[in-house]
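What follows is a set of notes on a single structure, which appears directly below.
Missing here: one protein chain of the complex. Every other protein chain is in place.
Chain IDs A, B, C, D and E follow the sequence of writing; residue 1 opens each chain.
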Amino acid sequence: MDDLENLPEEDKQRMASMIDRLQVSDSLKMYNSLVERCFSHCIENFRRKTLDKQEETCVKRCAEKYLKHSMRVSMRFAELNQGSPTPD
Amino acid sequence: MDDLENLPEEDKQRMASMIDRLQVSDSLKMYNSLVERCFSHCIENFRRKTLDKQEETCVKRCAEKYLKHSMRVSMRFAELNQGSPTPD
Amino acid sequence: MDDLENLPEEDKQRMASMIDRLQVSDSLKMYNSLVERCFSHCIENFRRKTLDKQEETCVKRCAEKYLKHSMRVSMRFAELNQGSPTPD
Amino acid sequence: MSGGLRTADGLPVEKEQIFRMAQQEMEYRVDLFNKLTQTCFEKCIERKYKESDLNVGENSCIDRCVAKYWQCTGIVGTMLGSSKPGGM
Amino acid sequence: MSGGLRTADGLPVEKEQIFRMAQQEMEYRVDLFNKLTQTCFEKCIERKYKESDLNVGENSCIDRCVAKYWQCTGIVGTMLGSSKPGGM
Partner (left out) sequence: MSGGLRTADGLPVEKEQIFRMAQQEMEYRVDLFNKLTQTCFEKCIERKYKESDLNVGENSCIDRCVAKYWQCTGIVGTMLGSSKPGGM
């Protein structure tokens, strides 16, 4: 991908706009799959149409845990992409 | 998305054509995932290469149920998007 | 899709380039889902950060089996698309 | 087609962005609807497929499932810093 | 590039639609093939991965699985109002 650095200004802008679009799409998909995951794990009964306190807590913790997990994975992933050594 | 109403005619056409494309893509994906779901639920033995009567009935009921389910979800989903109250 | 054969040369090129793009995207997605599948099946313990011999063998066999499986499915799929009869 | 910044496609930047955002919002809604439909099918529909109609229990389960899913979308959206529940 | 309706990309409407339909048909077939391959792998391949070749039982299971999957595609396609089995 070194070729990209030699591109003229308008091409860099086009590239930046493509990256932007991918990031927005990706974060919207991530939002949807986070809801799906935490809903599937936490909601088991359908006797009422509102979440009870326990379900709400479960969904919040699930989503928070997933976001923290995702940040940690992202740090490790970046290290591996750059070939840094990691502790055992 | 209110901006869209002020667009000139050719832009509305472009928007309509985009919506069209998304709907065709989506319904083809839905077709594929419906087949996958009902096949996975209904077909368990591979001693012959044709469906027996019981398997065929299972696939048909599965698909019909899914379509009816999907229509009901779609009605409820539309109500929520418009902020209507729903009975408990 | 018979309409395609009557298209002028530049349109055929455009079509070929679209097919090319779909194939590259598809094979990259397949690569990712093959890794995910074999990792999920084969890796169960996280007491060390390197694969042991048994895990490595499992991943290799899993991937080889999947590729052979995929080739066989692809042959049968092509026959069905052309309406050839298949042995029971 | 006069004056102002233009994208690689020759459209004014602002209008192009409106189209892009509209498309992303629509893709987001389709994805949300599909995940919601699949998840509530798993949660509410009996696997026996004894008939092809939805029974009373399934119907009320669907209504509550959609309502609870929507609330989860709101909770996670708030955590991610989204302004309106279920929206972008 | 003379006469007739044109899309935002400057291509005649009809030709543009042919390309779009061809692309959607191809995406549909790739998606069908991928789901079929994954589903039959789940149904037919032993999880132990004792060797990297497919054994006789696995091979005949694959053939029958593909044939049965194809029939399900036909059944569901008919229900959705598709004209040819397995097609769009």
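Simple rule for what comes next: contacts are C-beta pairs under 8 Å (C-beta built on N, C-alpha and C of every residue); 3 or more make two chains touch, one makes a residue touch a chain.
What you are looking at is a predicted structure, and each value in this text was computed from that prediction instead of being measured.
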TODO: In the full complex, which bits of subunit A touch the chain not displayed? Write them out.
DONE: 1, 3-4, 7, 11, 14-15, 18-19, 22, 26, 30, 33, 37, 41-42, 58, 60-62, 64-66, 68-70, 72-74, 76-77, 80-81, 86-87
Task: subunit C residues touching the omitted chain (full complex) - done: 10, 14, 17, 21, 24-25, 28-29, 31-36, 38-40, 42-43, 46-51, 55-56, 59-60, 63-64, 67
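Going forward, only the chains that are shown with their structure count from here on.
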Open item on the list: Tell me the rotation angle, 0 to 180 degrees, that brings the C-alpha atoms of subunit B onto subunit C, to the nearest 5.
Closed with: 120
- [ ] Check B-E, B-D or A-D against C-E and flag the pair whose interface repeats it, over half of the contact pairs matching by residue number.
- [x] B-D
Task: subunit B and subunit E, separation of their C-alpha mean positions in angstrom - done: 17
TODO: Averaged over CA atoms, how far is the centre of subunit A from the centre of subunit C? Could you give it in whole Å?
DONE: 26
- [ ] For subunit E, jot down the residues that touch at least 2 other chains.
- [x] 8, 27, 44, 63, 67
Task: Residues within subunit C bordering two or more other chains - done: 86
